[in-house]
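Every protein chain except one is present and positioned as in the full complex.
In order of appearance the chains are A and B, and numbering begins at 1 in each one.
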Amino acid sequence: MNLSSPTFPLNAWYAAAYDVEIGRTLLARTVCNQQLVLFRKTDGSVAALEDACWHRLMPLSLGRLEGDEVTCGYHGLVFNAQGRCTHMPSQDTLNPSACVRSYPVAEKYRFVWVWPGDPAKADPALIPDMHWNHDPAWAGDGKMIRVACDYRLVVDNLMDLTHETFVHGSSIGQQAVAEAPFVATHGERTATVTRWMENIDPPPFWAGQIFQARGYRGKVDRWQIIRFEAPCTVNIDVGVAETGTGAIPPGGNQGDPKLSHRSHGVNGYVLNTITPETDRTCLYFWAFARNYLQGEQRLTHQLREGVSTIFREDEHVLEAQQRAMEARPNHTFYNLNIDAGSMWARRLIDGLVTKERPGVPVIPIRAAG
Amino acid sequence: MNLSSPTFPLNAWYAAAYDVEIGRTLLARTVCNQQLVLFRKTDGSVAALEDACWHRLMPLSLGRLEGDEVTCGYHGLVFNAQGRCTHMPSQDTLNPSACVRSYPVAEKYRFVWVWPGDPAKADPALIPDMHWNHDPAWAGDGKMIRVACDYRLVVDNLMDLTHETFVHGSSIGQQAVAEAPFVATHGERTATVTRWMENIDPPPFWAGQIFQARGYRGKVDRWQIIRFEAPCTVNIDVGVAETGTGAIPPGGNQGDPKLSHRSHGVNGYVLNTITPETDRTCLYFWAFARNYLQGEQRLTHQLREGVSTIFREDEHVLEAQQRAMEARPNHTFYNLNIDAGSMWARRLIDGLVTKERPGVPVIPIRAAG
Partner (left out) sequence: MNLSSPTFPLNAWYAAAYDVEIGRTLLARTVCNQQLVLFRKTDGSVAALEDACWHRLMPLSLGRLEGDEVTCGYHGLVFNAQGRCTHMPSQDTLNPSACVRSYPVAEKYRFVWVWPGDPAKADPALIPDMHWNHDPAWAGDGKMIRVACDYRLVVDNLMDLTHETFVHGSSIGQQAVAEAPFVATHGERTATVTRWMENIDPPPFWAGQIFQARGYRGKVDRWQIIRFEAPCTVNIDVGVAETGTGAIPPGGNQGDPKLSHRSHGVNGYVLNTITPETDRTCLYFWAFARNYLQGEQRLTHQLREGVSTIFREDEHVLEAQQRAMEARPNHTFYNLNIDAGSMWARRLIDGLVTKERPGVPVIPIRAAG
């Protein structure tokens, strides 16, 4: 990882916080190497300012929120929610340059999104679809974890679920995941990996879910439809159904999931959006939403904490990989068949970065010749 | 802060320790990036040597003090208080170059001062006046704290007490400090900021002091006369008196404090001398001396511990500012009216540095054009 090269585009919406994290206090958070202070205004909407006073760089997050204004905790300069300085001690006129940067903010799908690039390009229509996270037909919750790795390693991780067999053997992994064939396709901003596993024993996690929801024990058909949206969102349609009941579309893994019904199964969405915090660390926001037993708070709680354990296994692997890569900065990587999905994701990321900073070469993970 | 540029002069006296810190043991301390070992000789005077054995650089402070000589804790070379090697194992003649650097030392005003520059220039008359710290007419005590910031940020902090309102709101801060006008003047080695606040409610700290000492509750006249002496000493004449009793000199804040009497008030000196330890850390020596209730040991104790709390608030702010500045090494700073005193202090420091190392540019904090 060459740290002088950009690893992420700036013109994109990035999740900065879960909705519940932001209230009437000052929250410091770093997004794309930029230090922000976030707070909820009196009208309930969220503001994001540069977290450094114009005067002496004191972090504004160490100051005080009063109404919709932030008072610096060192010399008392006051900034409004647009970042303009509205008061300076012992100063009759205010320097017109006295302001801190403010960032476009949007709150959608239970995340607070910020746009660290050109504000003129901050189109809310570009926020990735994560509607399952607040759709009443789905129930669930999630967390944010800070992982000490390049956010792209998390994307790689999610685009190839082969790793479930080796990293998550006690919950969702099983030999079938590493063995079943898959299909990788891509669009202009998206890449998709689809894997169908027919007539298998469910792994421990899914065996428990389908028994709780449907009282069923036995062979299942299992699916994983991984959909990446550049630069850093991965939503995964997962589930199992009684084998042979129509979950698997005609034509097997070549088929269109819309053609299949899943009425004898349980379905969830693993929602992931991974924000680059710095070049070497990321904020990993995830949620698990399900379309069965939606009213059971206890199951929501259990799933959030149980899935947490699975994510911790990934964290361990991802941080080890980051350290190994930093120790060998010029290593050439070889791609396997299983990397087809992440290769497409990387190309889409590289395309966004290059478009934004044309003169600067992207550092790719090179494929074997 | 460009770390390759000098941020402090070497030809100056710097406090290395409080008098009580140095006894018949070996004390390691770093001053201006130079590692020293300090100890008290059998005659009671203090010696300061380079803390690295001539032979293998072993810190002498890990060795043993015997009489006025230090034995290295690795191979047993012995150095006298002038830094000359007087014994080497298995060696009949001593290499004439075998010595470690010794530093000029002076003990005055309860501090042990060292001169890291050219010893020929180490004139004791240049030790800054801090006589209140051992004058029998004054009572008090202080501490040393290590702060992870450039020593000049502490000087800035002390030269503008506006920050009391925002940083020390529960003790000495009050809106009046941020609002009252002040006058900044300077001499060849000194810069002074004078602020008078007439007919105000005393802040919590001073309300307590004037009631204890004089039994008085009510409006006061308050003063702060901040005097910087280059490169790093700031003594502040502070206090309050019953309003209208003559504390404020004729002509208000333009006036000369010598013209006023303070017989109906309480007066203290906040003594500060801030030694650069490294480019990014400093040793902050402070004391609070008062001219009322001098015999009350309990008050001395209370004040030392209470004032400690106030200094910890500064420490928090100063270290946050240092981190923010390191994250933005090329940031241009703008100065406000409140920065008049620190601007003069910075110019005097820069002048000393430039005089000493003519070819090397000082890294200033730039004023707005």
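Keep this in mind: contacts are C-beta pairs under 8 Å (C-beta built on N, C-alpha and C of every residue); 3 or more make two chains touch, one makes a residue touch a chain.
Just so it is clear, the structure is predicted and the values come from calculations on it, not from any experiment.
Only one of the listed residues, A:T71, A:T162, A:T243 or A:T275, touches the absent chain: A:T162. Summary of contacts with the chain left out: across B:T25, B:S45, B:Q91 or B:S170, the touching residue is B:Q91.
Of the listed residues A:L94, A:A178 or A:L293, the one in contact with the hidden chain in the full complex is A:A178.
Checked against the full complex, the candidates B:L27, B:C72 or B:V220 give a single residue touching the omitted chain, namely B:C72. Mapped onto chain B, contacts with the missing chain fall at residues 35, 52, 54-59, 62-63, 71-76, 88-91, 95, 97-98. Where chain A meets the chain that is not shown, the touching residues are 156, 160, 162-163, 165-167, 178-179, 181-182, 316-317, 320-321, 324-325, 327-328, 331, 333-334, 336-338, 368.
The working rule: only the chains that are shown with their structure count from here on.
For this pair, chain A with chain B, the centres built from the Cα atoms lie 49 Å apart.
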